[in-house]
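The block that comes next holds chain A.
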Amino acid sequence: MAAHSDHVKHHNRICVPGEHLGLESEYHTGPGTYRRNGSIYASLAGHLCSRTEVETELPALTVLQQEIQITVPRQKSLVTCKVVSITSKFCRCDILSVESVPLTETFRGMIRKEDIRATEKDKVEVYKSFRPGDIVLARVLSLGDAQSYLLTTAENELGVVLAKSEAGVPMVPTSWCEMTCPKTHDKQLRKVAKVQPHYIAYAS
Partner candidate 1 sequence: MASIQLGEGEKTFIIHGICKDDLRSDGRTCLSYRNFELECGVVSNTSGSARLKLSNTQVLVGVKAEMGPPNPLNPSRGGIEFFVDFSANASPKFAGRGGDELAAEISNMLGLVYKNKKMLDYKSLCVIAGQCVWTLYADIVVLECGGNLLDAIALAVKAALYNTRIPLVTVHKDMDGTEDIDVSSNPHDFVTLDTKNLPVLVTVTTVGSGHIVDATLEEEACSMACIVAAVNKEGAIDGMVKKGSGSLTIDSIYKMLTSAKQIGKDLNKSLDDFLSKKGSDMSSKGFLT
Partner candidate 2 sequence: MPTDTKRIQGPDASQSTFLYKKRANTVQPALLEEGKRQDGRSPLEIRPIFLKAGAVSQAKGSCYMEMKNTKVICAVYGPREVPRRDGFVINGQLRCEFKFATFASEVRHGHLTSHTEKDLALQVQQALEPAVCLHKIPKSQVDIFITVLENDGSVLSAAITCASIAVANAGIEMYDLVIGSSLRQTGETLLLDPTAFDETAESESTDDTQAIVTVGFLPSLKQVSCSVQQGQLQCEDSIKALQQCIDVCERYYQVVYECLKKSVKKLKSPVESPMDEAPAS
């Protein structure tokens, strides 16, 4: 999600993990780099570039691999998941992609009842928010326990982005908590996401 105003400079240099890139006094560490003993080293094999976000600050050194970056869900990352099962207390789901990176294998996630929406938490009911099969945009709250990641949809932009009705047609959101089937005009309750343009890429 790099803003376009950033000043990015390509160094036209390819580096490999462990390669010395520069001094900590000259640069920040960006993605794909790490610091050790006052110096910055590459942690990925890829192209080196430096990015200045604020003029006064030091430029951040970044190593980019041309292909998509390897990711696993981390705290605060935005994930797309598919609901697997619901209970009265929580909803289980499989994480399909992190940010814009599709995962080859899913990770288990869990949205607890109290994390479904930000307001009126006590009135939330899981079955009125999600149904198995829904595609949901959520944010990782914490790494959770051995079983699953803890996710939240307590933001306007987060929630169900794709749900199919019993007729098998994708439903159309009619309000922030309701979706309608265009074929049968059946109405169903959901915690609908207010889809943001820059999130669309992630969900697709």
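A word on the picks: all candidates are chains of the complex that A comes from, given by their letters.
Methods note: a contact is a pair of C-beta atoms (placed from the backbone, for glycine too) under 8 Å apart; a residue touches a chain by one contact, two chains touch by 3 or more; residues count from 1.
Keep in mind that this is a model prediction, so the values were computed, not measured.
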| item | value |
| --- | --- |
| Candidate from this complex that touches chain A, chosen among 1 or 2 | 2 |
| Chain A - residues contacting candidate 2, complex | 14, 16-20, 32, 34, 36, 41, 43-47, 65-70, 72, 74, 103-108, 143, 145-147, 149 |
